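Got a structure here, written out as structure tokens. Questions coming.
Excluded from the complex is one protein chain; the other protein chains are retained at their positions.
As written, the chain order gives the labels A and B, with residue 1 at the start of each chain.
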Amino acid sequence: MRYSAPTTVDEALATLTAEPNARVFAGATDLIPQLRSGRPEPALIVDLKRIDRLRGVTLTDATWTIGAATPTSHLTRNAGFAADFPGLTEAAGLIGSDQIQNRSSLGGNLCNASPAADSVPALIANDARVVVASASGERVVRVDGITIGPGATSLAPGEFIIEFQLDRPAASTSDAYLRMIPRTEMDIAVVGAAARITTDGGLCTGATIVLGAVAPIATRVNDAETALVGSTFTDDALAAVAAAASAACDPIDDKRGTIAYRRQVAGVLARRAVALARMRSTASSNESSQT
Amino acid sequence: MTATDQTATKQTATEQTTTEQTAAAAYKWVGTRPVRPDGVDKVTGKAQFGADRVLPGMLEGVVARSPHAHARIVSIDTTAAAAMPGVHAVITGADFPDLSDSGASADDVSRSRNVMARDKVLYVGHVVAAVAAQTRRQARAAADAIVVEYDVLDHVLTLDQATADGAPLLHPEMVARGIDPEDARPNTASRVAHERGDLDVGFANADVIIERSFTTQAVHQGYIEPHAAVADVTRDGRAELWCSSQGHFAIRSMSTTVLGWELSDVKVTPAEIGGGFGGKTTIYLEPLSLLLSQRSGRPVRMVMDRNEVFTASGPTSGSNIRVKLGATAAGALTAADIMLEYEAGAFPGSPVGAAAMTAIACYDVPNFSVVGFDVVLNRPKTAAYRAPGAPAAAFAVESVLDEVARELSIDPIDLRLMNAAVEGTQASYGPTFPRIGFVETLEAIRHCDHYQSPLGPNQGRGIGCGFWFNVGGNSTATVNVHEDGRLTVMTGSPDIGGSRSSMALFAAEELGIDVNTIQSIIGDTDTIGFADVTGGSRVTLSTGAAVIEACREMREDLCRRAALMWDVDRDLVEWVDGRAQHVDRTETPLSLADVAAKAGRTGGPISVTAAMNMRGAGAGFSTQVVDVEIDPETGQTSVVRFTTAQDAGTAIHPSYVEGQMQGGVVQGIGWALNETYTYREDGSLDNDSFLDYRVPVASDLPMIDTIIVEVPNPAHPYGVRGVGEVGIVPTMGAVANAIHDAIGHRLCDLPMSPMRILDAINQGNG
Partner (left out) sequence: MTRTHVQCNVNGDEVDFLTDPAESLLNALRDQLGLLGVKEGCGTGDCGACSIMLDDAVTCACLVFAAEAERSTIVTIEGLADADKLHPLQQCFLEGAALQCGVCTPGFLIAAKALLDRNPDPTETEVRYALAGNLCRCTGYDKIIRSVLAAAEEMRNDHGVSL
């Protein structure tokens, strides 16, 4: 196995073209355990962290750009980003310990394509896009178009993600992400639920609800969104959210959780995430009105 | 005896304690909290653990393991592996003597076959070969190239599978002990029983009878340091072994037995041990590294990966337990009928014997039957884990006691006080208790602020109690006075919890010198006399007693030497505050340095060794109270407050007594809530990492408040009772009782995971 650390996107693309049996990485927090557990070694590992474009958190006009290899700790310590996306910030901050946080990245979390990836439901809920580097040129893809199954992405061989783009939330809009793990840290999500809510007074005018760890890929719960939009977050509406979330699950039984448990708790967490995002959207609308 | 009489007795006992504690307070050094002798090396990264030994020319050894849970080995071909780059030696079962014809004990035969499979593999991860090569990667590649042909057999992974009619047998030749052959179920290695009185009469006298069945799962000690060994065999047949273990003498004996080598040809040096909890009292890599070193003529280091630790070292048993208790309306226990079935792993030897002895040892029950079964199955051989056998049994008994208390509307501490074993009670396992401190731990919890405080919403409170015998055993201590008058205390007991500090404290107390000037070390097998393993909470008690005896002999020797120096009668010299003084104050007192400076003229070097087999380990008791908060919609449990009271006899270094108590409790919390081995149907372990084998992390826990109760052990010069183990015994029962209090449902199966709790809540909601 060889190691390469290109410093530009073009250099990385050329390296990947020259060696098809290559694997890109940023933090290696998934790659090293995989190699250790006996997965075949690629001929080449390509470290993307030394490419400037892949590192950094910047706000330009109304769009946040996050380099795909930026450590998630840089994201969670960015007060401006955290204020715009408290839920996504929480989700990114849940990817492992402080030690992991200094290595893990949104790009890695997405491309490892675990059904339980914490940041992915929150990215999807916030309509995040990625810029994909390809020998044929860059293209922009919605995050929900990347993961196609456990461990599988829509990226072609030799492609990688350069950066994430997120439009600043509209007024009175905020998000939340909650997950269930048996401990308080250091676990893989048994269920994850992200919600982005827009309110107008007491009325729900927009809702995106996405579940993680309950299906092969992150799952958007359209029925829950429909039940919520136009409602005033009544108990009935929230119960409908929970029921729709449970119904949208297509989970597996494994060492981390049973099908029945995942279904039931998906409903609970979806409802709670909606309530939390709603509270935050109201708070953000208060702040806006004060400024 | 009426309840009132009992209370009166206990009141006396409590007063007695106060007197005894006053005596303890008279110590100058014992009971203080000096920095531990090994502390600076451990905070600066200098301490050498098992994997930290590096020798010139050292090879790296790895193990090839069975992918099958149960299979006959048809053939092993190591030709390709041996020819691979960097490979210096390959060994298989054919390289080990067959102990079954040698008159070796059954345990030795089992150990021999556990460290290296012969005709059969009995669990996934069972060793089939080992390789030494220049690098670990080369060794791993060669191990993967070893070709083993297996004839795969049906396997059994659970107690129910193992004992079912027609189950595949791990050891067809095995004869069950303690059972008529026709009554023995498959794979049952032995039956133990403790019985007294008449169960029928006992239950007939009961106003309330409660019976429940429980299951617990295999859990691992979870020490952070993986097993490691470095061996260096010289061409004259002498060998050095450097490894982290709880007993280097035991490692020497077991390794040489398995290899058929002369015991005293091998010198074992104890590395710092990165946690053991019972799991490092046996051999895994040690004989393999010795043999690889002999075959290669080079030093060989072997270190387990974490997944190997989980897969193939010894966890503790899972169990099936049935408990039936009867009590009068007033709360007196009348009968206890207890059945324990424990997983031994691939070879006989679960701790079910200790479980049967301890199950109701906290209580004075007139009629009882405790029966235990040791069952083999296709999982790794279990090893000791902190009070082996006792915690699962206590979980079951304390859970049923809690139900009895609820049924009778008696406070759970009162119920336990009414039935508590006290001095003079004949223990359920036979002997009569001398002075013990169980009642004092109950009273300590009853009166603590925690027990008196209110609970919040979704919270529940539980009480649990536990007993552990503690053991004594063989220890050696050597005390040397250096030319400058300072002291080195050497023992043969590996320090897993701060015992070097305790040894130094004893010496400081006995000789009246500053504890911080004393070196406290552990000698290798060639340097110090024999010691049993560090286990059974025995070191502060037994090795401490050896240190105390050596120091007392030395004090006598120092007085004799001072008398010579002054040319006076020995009787005119006394040892006071670290100095020899004339009883009439007519001579200038002599410090240790003064006496040491003239040692050549008073009989030569000043050195005393004491070796003994200590009897009279004081029994240990613990009572705990825990508050949990349950999320009723997810079943998640938060431990919000915990207080543990434990009888330490006398706390020699209170910080490390507290540390043992806190560590035991937190292991118990993990066992109660999340820790479990989960197997795939093919017999492979599904959660062989710290990611999915969920030991508690710092954010899962509150502070663990401790109350050290001191009821001195009458058999020890300082009143010491072992403190290492009993702290884990009550915890799972206490947590189960707290969960019951919070959600109104009894969980009888460990771990009490969020899934199980939510299931219970769902069922309760109809």
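Keep in mind that, in the parts below, contacts are C-beta pairs under 8 Å (C-beta built on N, C-alpha and C of every residue); 3 or more make two chains touch, one makes a residue touch a chain.
The model shown is predicted, which means the values in this text are computed figures rather than measured ones.
Novice: Touching the absent chain in the whole complex: find that residue among B:67, B:168, B:197 or B:275.
Specialist: Answer from the full complex: B:275 touches the omitted chain.
Novice: Taking the entire complex into account, which one of B:39, B:178 or B:714 touches the absent chain?
Specialist: Hidden-chain contact among the options goes to B:39.
Novice: Among A:6, A:71, A:115 or A:158, which residue is in contact with the omitted chain in the full complex?
Specialist: Candidates A:6, A:71, A:115 or A:158; residue touching the omitted chain: A:71.
Novice: Return the single residue from A:100, A:229, A:252 or A:279 that touches the missing chain.
Specialist: In the complete complex, the chain left out is touched by residue A:100.
Novice: By the contact definition given up top, give the residues of chain A that touch the hidden chain.
Specialist: 1-3, 5, 27-29, 32-33, 35-36, 41, 45, 47, 49, 71, 73, 96-100, 102-103, 184-186
Novice: Which residues does chain B use to touch the chain missing from this display?
Specialist: Interface with the chain not displayed, on the chain B side: 33, 35-36, 38-49, 51-52, 54, 137, 221-226, 272-277, 303, 305-306, 496-498, 655-656, 658-659, 662-667, 689-691, 695-699, 701, 703-704.
Simple rule for what comes next: only the chains that are shown with their structure count from here on.
Novice: From the C-alpha centre of chain A to that of chain B, how far is it in Å?
Specialist: Here chain A and chain B have centroids separated by 44 Å.
Novice: Give every residue of chain B touching chain A within the complex, in rising order.
Specialist: 305, 307, 633-636, 673-674, 678, 686-687, 690-692, 694, 696-697, 699-700, 753-755, 758-759, 762
Novice: Where on chain A does chain B make contact in their complex?
Specialist: 36-37, 180, 182-188, 190, 255-258, 261, 264-265, 268-269
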